Structure formats: structure tokens, C-alpha cells
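Next up is a structure, given as C-alpha cells.
Of the protein chains in this complex, one is absent; all others appear in place.
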Amino acid sequence: MFKGSLRKHLWQAMPAFAILAAMIAFASVFSEKFATYANIKNVISQSSTLAIAAIGQTFVLLQGGIDLSVGSTISLSTVILAQVSSVPGVGIPLALITAVLAGALVGLINGLGVVRFRIPPMIITLSTGSLVKGIALLIQPKPGGNISVTLLDILTAKAGVLNTSSLMALALYALAFLTLHYTRYGRQVYAVGNDALHARQSGVAADRVVVTTYMVSGMVAAVAGMVLAMRVFSGDPLIGDNYSMDSVAAAVVGGVSLIGGSGSVLGALAGALVLGMINNMMNMLKVFAYYQYIIKGAILVLALLVFRIKRRARTTC
Amino acid sequence: MQTNQNEVILAGCGLCKQFSGNPVLTGVSIACRRGNVLALVGENGAGKSTLMNILSGGLMPDDGRLEMDGEEIVFSSPHAAKARGVAFVHQELSLMENMTVGENIMLGQEPLTGRRLISQRALHREAERILAEIGYHVPVERIVSELTPAQKQMTEIAKAWAGKPRVMILDEPTSSLNKTESDQLFRFVRRIRDEGVSVVLITHRLEEIPLACDDVMVLKDGEMTAHERVDRITRDEIICRMVGREITNTYPARCKALSADLLLELRDVSLGRELSHISMAVPRGSVIGVGGLEGQGQYELARALFGIRPFTAGEVLVAGQPARIRSPRSAMRHGIAYVPDDRKLEGLVLPLSVGENISMLVLKQLCARGLLNRRKTEACALEGMESLRIRAHSHRQPVASLSGGNQQKIVFTKWLQFKPKLLVLHEPTRGIDVQSKLEIYELIRSLTAQGLSVLIFTSDMLELIGLSDRIYVLYEGAVSGQLCGEDATEEKIMQLSAGLGNAAGGGEVPHV
Amino acid sequence: MLTKWNENRRYSKLPLRVYGLLLAAILLFFFAAQWKVSPSHLINIVRQNAPLGIVAIAQTLVLLMGGIDLSVGAVMSLTNILSTALMAGNPDNILLGVTVSLGFALLIGFVNGIIVARFKMPPFLITMAMATIIQGGYYVYTRGIPRGSLPDAFRVISEGWLGPVPIAGLVWLSVWGALSLVLYKTPYGRHVYITGANPQTAYLSGIPTMGITVSVYMLCSLLAGLAGLILTAFIGVPSTGVGDSFTLNSIAASVVGGTSFVGGVGTLEGTFPGVLIMVLLQSTLTILNIPEAGKSISQGVVIAVMVGINMRVRKPKRRKTA
Partner (left out) sequence: SAEGKKIKVGYDIYYLGNSWSVQMYEEFKYAVSNTQDDIEVIYVDSQGDADKQVANLEDLVAQQVDVIITTPWSSSAPIPVLREARDAGIKVVLLASTVDTKDYDCLVTCDETEFGRAGAQWLADQLGGKGNIICLNGISGLSTSELRWQGAQEVFAKYPDIKVLASPDAKWDYAEAKVVVADLLATYPQIDGVWSQGGAMTLGAIESFQAANRPLVPMTGEDNNGYLKKWKELQSQGMKGIACAKPTWLAEVALQKAIALVKGEAVEQDVIYPTAVFSDDELDTYVRTDLPDDFWANTHLPDDVIKTIFAQ
């Protein structure tokens, strides 16, 4: 059904889907509360923030970078929403636009740091992450703020087990899938991830591609921040911290290569669901907290190990 | 040669380029004419690739200017040059390993559907058409990382051609092609020349020049030393201009009789479905060549010998003793060395220095009291550079900044330091200039005189014939015949390569 | 003579620029403290940061070999908990505590290395997962309440001085010296660089890449264990998660010191000033009484700018040739 390299990229996502299926099967058998309407709703809403953040991370990873500022950008977005959205009249659109623009700006700084100043992606994004966290703390030193209730109603309006946020996530995945696999821009992202020098020689404006992926990541993180802000109905300058690492883990568990150039955004979705479900599954199985760490780590290793996807020998970080 | 209008499409005037203070090009002028094929030759490191990079926007000249259609032009990037119709097929392949052949060829000009999305079907159809136009067949939906070097080279050429360039620069395109494939390429080159395209072709195989080229330009140490019509200059003259002195005899004399003392013997070895029942004998002090068309099992055989993917059946005897070669380390323990065909990926450590690369196999010998000795390592590096005349500013220069040919020499030197008993060479002179080639041939002969045996896998027919004491030809993973050095002719080899056995006593049990 | 010097300089591997940055950081520190700080405070800073210094060396080794280890912080925390529990305030148990905790560290390094090398898995995730597992491990072991205490004799490694030289600093410098010797002067060290820069070539040159990879991860974990012990000697008490912040700091220090993520590029000579730059920056911000938000901001900016300067001068922007 899929032609060309897409088949290979999707194939790499299979282990994540298999693990996901195994987890669902296991949890449904051993916990009667797992496969209930209330819990499925929980799993979906608990995973949507990570699922969205993983989209941006996938763009960056495919291009051969890594974005560890995602977490702070998410926090910043929640804070912006908490501060701006309930301004009467213009609040909601202004908040949404400001958050997305802020995300884009963070991405722009990351991108320029990588292409203009040749700072390794991990370092520049950690640095901007620190910078953005500081800004979020300046704007709002502690959790709280006023989120517009109208916005809450819009973003949490329900359609069965899905709500606006999860529908948004699905729409973003569809968009990302089309962009990455069926547009010239997507092709260029893969090309740069394969080998930036060769891509350049082939006439790809590699620098521009790199910068845009970071901007996509920043903007998508801002959207993830909005979804999270709705979940916690507040702005919180620290709340996103874990999403930087988790979004990388989600993408890689989903078969996206850490050295760039291969993998699919659908895999990232499966990866995000796997990670998002681990906590829920263990709560449902009443596994005590001490063991949750060990099981979570083991599932991560397993997701990568069991299928032992033959990667190129050159696996750097 | 029906010369057409002498209209110059792209010209460089007085181009100069330095790298960290070392001049590489000094005032070179070049003109790419409509409907003309220009051969560019020169020693390794003469500056050919650098010159072409300047012409195609990959590098900025320090001095001098470019003109296109008579107007001065500055290419800010390869992209800009490509947009103006200057395509450059690099010496080092630049394909996207994780994409299909078709996606690579059409990169940047993917056919779009009505909704501005890429149509994969149309894309692969179009790619197939372009390949057909050049005259090659490569499965367009195959992922590039699974291709042979020759297939990659063709894909690369197709990619350049896909943009319908007016100037097409080919940097050593034939170095990974065999005779048939090269001939095919030249037919294509002649055809596009007749369509009015200007072609620049860099090659170290001088015999190819008359087959396709109209003019020859010779570079030596960054200066132009000759620019002539092909029919007005002889091969010897070209060489003379390249190296500054005359070189006559290309291939050193081979040894008369093969020794009965076998260093390596393969008895009925197989490897999965790729190699079946191969028997071979490598006498001490001989050069044994392995030829055949691309992809008949040469790659697998060479690698199995070195233990990278070991044989699955059969017997390997080293110096008469059965040997189990399961990994490169165990191969090295048996005195086997392997010079791989992909130098960047498998032969070199690019960020490390020339010296560190040369000495990497013999570190133990360079130690005094367990610690590396500075004097010894330096001596080793310098001697290694000396022995093959490696052109580098210092032994501490990173290998990444050397020219392709010099990099190849480093891989060679590295393995010579190891003092092997059997040297397995996989395309050893790819990208090496005539003089260095000759030096390597002489070196190989002098090493065999000292008892070293050489097993050489090459797609260069002349090299195969000129150098080997005995030639095995592979066809579909099996030996289709063997030829003695003197009897070997191109025709016989071609016959065996096509699987038409019995050309010259083929298939006989390989004993001396 | 001059040309010789010039040539030496051109291909020198000593990261002089990082030392320049260090000098700048020192000046900035003194400037921020309005020159009131005594230079002996600098020695104290070296002493206090021996754990980070040692773990940064460990991280540099792994980065040079083409990997990354995100479990060093967890290993430090584990050592802290294990060693205090085993010593339980009794000087006779010091040896037991040290050997068992370092033994665990080695084991963790071994597992990291085997998974990464044997199964060719991305170390970024494997070591990250390993950190989670270690964390779970010590929670299970302590049930949330770490026990034990340190005998005073053990605290000598952090609090002791040999004349004007702090013992912790001495340990740091000797680890640096010993590993420099190993890296630059032994075949093993060369093999680490070669494996890091091109594992394929290394393998085809008969270098036991698997052994090198596993041993480097083990060495890294062992050093992280040592750093954890010194940190424990500083703190004097068990406490969960004491090492966590060291993971990212060790990476940042290595990279500020000029080590690259792609393997085979970098030196320990750069990591030393890299560590000091990081901690001086931190101290400067404390002294200037910058609130957390400001600290976060300035830290981000300064690291980016420093690495930017370092990279930019090292590799002048040039369109590459084929």
C-alpha cells in the first residue's frame, strides 16, 4: 500500500505497536478496571500532551538533531495561557497566538544556534531550555493564574472517549504524516537527516530545513502546553520538565532513529502511547511505586531490545 | 569529431584557492563548451575536485571569477549552481542511504499531484525513465543502502541528469564501474554531448580518454600544464605533463612460475546462497586476481576471507593448515590483511591524523614499556607517508582534509605496516593517479618477491590482466573459469564473466 | 624553530581556547565578588567540585568512544546509599562499603556496555532507562528511607588537606592524569578514539570494538562510583537522588571543554576547564544574588555562548569540499 522508503520507515514502527498491543492485552486480562470507559478516557487524555510533543521531537530527530527544550517550552506555553487567556475580549486568540509564536521563537533560536554557531543540538536546546524556564519563572513564579473558562470548555469538549485535545492530536498526526512523507519539505527533512552535507550538495537548503524543524518542534510544544494547561487548568513554570526526555523516548521507542533520517511519525504516536500507558497500567495493576521505576525502565529497554532492530553500526548518542 | 559551435557555457578565469595557507589552485582557467567533453586529469591532490567544486558552487574561489554565458556569475551554493544548470557528480557518492533509488534521483523535483502532495508512483516511474535514458537498470524502489557501489554510482549520475543540466561534471565516475558499465556510461556521455551538453570528466584511467572525450586538460600542483584536443596528444605526453617526467612501462613484470607452496587454499567454500563451492589456490609470492561482472560474489568472497561474514561451508587452509576465520581479528592472526573498497566508511578514521591512521594496526610495536613512544610513532608515520609518497602537509593533519587518492594510499600504507602474509585488496587503486598506481604495482611486486601473496579483486580489466599471475573469474557466486597470467585477454575474461565457461580451460581444479 | 612552533600550534590538540574561557570565567567571578574573594577560595572550589570533575572525565571517555551515559547521576546516588548503609558509621566497614558500591557501579557499566555493544542499541535511551531502573532499585532497597552513616575516617577524602592541597582535588587531578596517560599514551586509548570516530573501521582493523565499548562504559560507571563516594564523603549522610543533577552537568562540562557528540573528538585537557567554567559560573550567579529565574536564564545563555565561541573558532565556517 505504501511505496518507497515509507514502507521501511513504517516497518521500524512495528515493535512499538506490538509492545503497545501486548501491554493492552496484559493489562486488560489482569485488571478488570483497565478496559473500562473511564480508564480508556484517562489513557487518552494522559497521553495527548506527550503524543503532541513527540510530533515536534520527531521532526527534529529525523533531521538529525534533538530538542531538549520541549519541556520548558511546554511550561512557558501554560504560563502564557494562564496570564493572557482570560483577558476579556482578545484574551483567547491573543494567548494562543503568543504561545505559538513564543514556541516558534524558541525553535528559531535553537535552529540558528545549530546552523549558524554550530553548537551541538543537545547543548543549544538544553541552554534555551534553561533560558525559557527562567523566563517562565519570571512571568509566573508559581503555579496558578487565570485560564479562560471558555477556552477550557472548548478544549475539553467531549466526543465519546475523545475530547478536543485528543482530536487535535490526531489531526496534528495526520498533518505531520502527510508533511513528512508526501511533501518536498518532508523529503528534505529526511535527506538532511541522512547526511546534511550530501543533502546540501543535492541542492537542499539544509540550514533552512534544520531551522524549520526546530520551529515546528517549538510550535508543536506550545500546542502541547495548551493541552497540558487545560488538564491542570493553570500555568505552571515547572510542569513540562519531564517532557523533553519523554518525547525523545517516545519517538525512539517508536522507531525514529536518533541519528536521523529514518522512522515515522506514526511510530512516535505508538511510542507516546506506550510511555503514556505505563503509569496507568501499573496503577491499574496496583504495582507499588517502588517497582514502577524498575518496570518502566525495563519496558523501555525491552521495547528497543526484544526486536533488536538492526541499526547502522554507527549509533552515536 | 564533428566539432560544433565553440560556444562557452561556463568558464572559470584565473581561479585560485588555498586551504589553511596551502595553495591548491593557482590561477587556473577552464572553459566548458557546448557539445564538448573535457577530460580533466592530474595526480592525486592536483586540485581537480577542488576546481570542480568551485565551478559548481561548492567552494568560493579566493581569486578569479566565473562566467556563465559570457556574464560574470557568483554561485552562492551548489543549489544556485544546479538551478543554473550545472550538475556535479561527486567523487564520493552523496546519496541518501535510507531513501529509495527513485526518491534519490528525484530529490528536489518530486512530481506533485493536484493537492501538491508527492506522487510516489509517478516519482518512481519518472526515475525509471531517467535511468533508462542513461541506459542502466537499477531497481528504483530499492533502498540505496542495499545497492552495490556501481549501482550507487549510476543512481548518482541519474540524479544529476534528472535536472537536465547544461554542464555535467563527473568526478571519477568510472572508478567503481567495470568495463561494460563504463562503456555504457561513455555512450551516454557521447549522446548528451551530441545534444549540446558540456561534460567535464575526471578520470585516472587514461585509456578511457579517447573513448569519450574531445579535449584534455592536465592539472599539476594546482596549475594547468596542458590543454589539447584529444587527437593531438598521446597518452605518454599526458602522463609526462601530469608528473613532470616520462613514464613508460606501466605494469611490472610478473613472476614466471607460480610456487607450489600454497599460502591460502579454499576448498569448496560456500556462503549461504551468495557463494557456492568455490575452490581457489593462492601460491606464496603470487598475485591472484579475481574478476567478473559487478555483483557476482566478489564482495562476499573478499569479506568472508577476512572473517567479516564467514563462510558457511567448506574448508580454508592457511599455509596448509585448516584455519577457522570467524572475525577480522582471527583473519589478522593468520596474517591476512584486507583493504576494503569503501575507504571512508571502512578504511579510515577521518577525524584522526594521518599518522594516527597509519600506525593504528601496529600500536603495540610502537610502545616502550607499555606506553606509546613518540619518536617511534612519528617515525612510523613518516616512513608510511614516504613509502607511498602521500601528499599531506604534516603527519598530524586530519585525514579528512586529504584528497581522495591520498586517502586511499593511507589505507594501503596502514595495512602494509601490519606486514601481512596475504593481502586481500578490494579495488585497491580506485581513485589513484597513474604514477601512484604504478608505484603501488611495483610495491606489490616487490612485496611478492619477498614472499607475500596478494589476492586482488578489481573491476579494472587492465589492472586485472596486467598484474595477476592467475585470474579467477566469478559468475553468480561460483568460479566460472581461471586463466593464467599470459593467456588472459579481455575477450576471454568477458566470456567467462558472462558465464560462458570453457573459454580457456575454465573450471579445472585449481592446482598448480 | 618558529615554523616548527607554528606547525605544532596549527595541529595542536590542546584546547587553548577553553583555557581562555576559563580565565575569563575566573575574572568574571572575582569581578562579581568585587575582588573580595581570596584566591584560596578557588582551591576550595576545586575541592568541592571533585565529584563533578571526576564524573565529567567519565562522561568525556564515553563521549569520545561515541556513546553517552545518562546513568552516571543515578550511579552516584546509588553509591551514596549503598556505601553509607554498608559502613553504618563503622570505620572497619569502609573497605566493604567501597568495594561493594564500586562493584555495583562496575556491574551497571557492564550491563550498559553489553546492551549497547552487543545489541547495537542507542546508548542515549539505554542509559536513560538504566538510570530509572537504578532509581527503582535503591527505592526498593531503602523503602524510601536511606539508612546508615559515614565513619569520620572516610570523610578525609573530602575534608582532608595535605598541606595546602585538598585531598579531593588531588584525587581529581590524579584521575585526570592517569586517564590522560591511558588515553594518549597507550594502544587502548588510541583504540577508544578510533572506535569512537569510526566503529566500522575499528572493527575491520581488528580492534575488539565490543570489548572497548564495554570497558569504557565500565570505566565510566566505576569513575561515577568514585565520584559518588567522594560526594558521599562531602555530604556525610545517605540521601536519595543526590547524584541526579550530575548527569547533565557532566555532559555540559565535557562539551564546553570541546568534546563532541560524534565520537573521537575531544580531550580530557578540555574537560577540566570545562568543569571549572561551569561551577564558577554557578558561584558567580549565587554571589550576584540572581534569583532562580535569572540564574536559569543566564546559565542557558552563557553555556550556549561559550560553546558557540568554542565551536566557531575551532571550525571556521566553510563550505565543505567533497
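Letters A, B and C mark the chains in the order given here, with residues in each chain numbered from 1 onward.
The rule is short, and it goes like this: a contact is a pair of C-beta atoms (placed from the backbone, for glycine too) under 8 Å apart; a residue touches a chain by one contact, two chains touch by 3 or more.
A quick note: this is a predicted structure, and the numbers were derived from the prediction, not measured.
A.B. asks: Would you mind listing the shown chains in contact with the chain that isn't displayed?
C.D. replies: Over the full assembly, the chain not pictured touches A, C.
A.B. asks: Consider the whole complex, including the chain that is not shown, and state which of C:Leu125, C:Val214 or C:Leu231 touches that chain.
C.D. replies: From the options C:Leu125, C:Val214 or C:Leu231, the contact with the absent chain belongs to C:Leu231.
A.B. asks: For the chain left off this view, which of A:Gln12, A:Asn39 or A:Ser148 is in contact with it?
C.D. replies: A:Asn39
A.B. asks: Identify the residues of subunit C touching the omitted chain, counting contacts across the whole complex.
C.D. replies: Output for subunit C: 33, 36-38, 41, 44, 48, 88-89, 139, 143-149, 159, 231, 234-235, 237-242, 282-283, 286-287, 289, 291-293, 295.
A.B. asks: I need the residue numbers on subunit A that touch the omitted chain, in ascending order.
C.D. replies: Residues of subunit A in touch with the missing chain: 33, 36, 38-39, 42, 45-46, 49, 137, 141-145, 228, 231-234, 236-242, 279-280, 283-284, 286, 288-290, 292.
We adopt the following convention: only the chains that are shown with their structure count from here on.
A.B. asks: Just give me the whole-number Å value for how far the CA centre of subunit A lies from that of subunit C.
C.D. replies: Taking the average C-alpha coordinate of subunit A and of subunit C, the gap between them is 30 Å.
A.B. asks: Counting in whole Å, what is the centre-to-centre distance of subunit B and subunit C, each centre being its mean C-alpha position?
C.D. replies: 43
A.B. asks: Quick check: what residues of subunit A touch more than one other chain, meaning two or more?
C.D. replies: Residues 197, 201 of subunit A each touch two or more of the other chains.
A.B. asks: Find every residue in subunit B that makes contact with two or more other chains and list them.
C.D. replies: Residues 58, 77, 90, 94.
A.B. asks: Write out the stretch or stretches of subunit B touching subunit A in their complex.
C.D. replies: Its residues touching subunit A are 58, 77-79, 82-83, 88, 90, 94-100, 102-103, 107-108, 110, 112, 116-118, 120-121, 123-124, 141, 143, 159.
A.B. asks: Sort out for me which residues of subunit C touch subunit A in the complex.
C.D. replies: Interface residues on the subunit C side: 63, 66-68, 115-116, 119-126, 128-133, 135-137, 139-140, 143-144, 198-200, 203, 248, 251-252, 255, 260-263, 292-301, 303-304, 307-308, 311-312, 315, 317, 320, 322.
A.B. asks: In their complex, what parts of subunit A are in touch with subunit C?
C.D. replies: 113, 117-120, 122-124, 126-135, 137-138, 141, 197, 201, 245, 248-249, 252-253, 258, 289-298, 300-301, 304-305, 308, 310-311, 313-317
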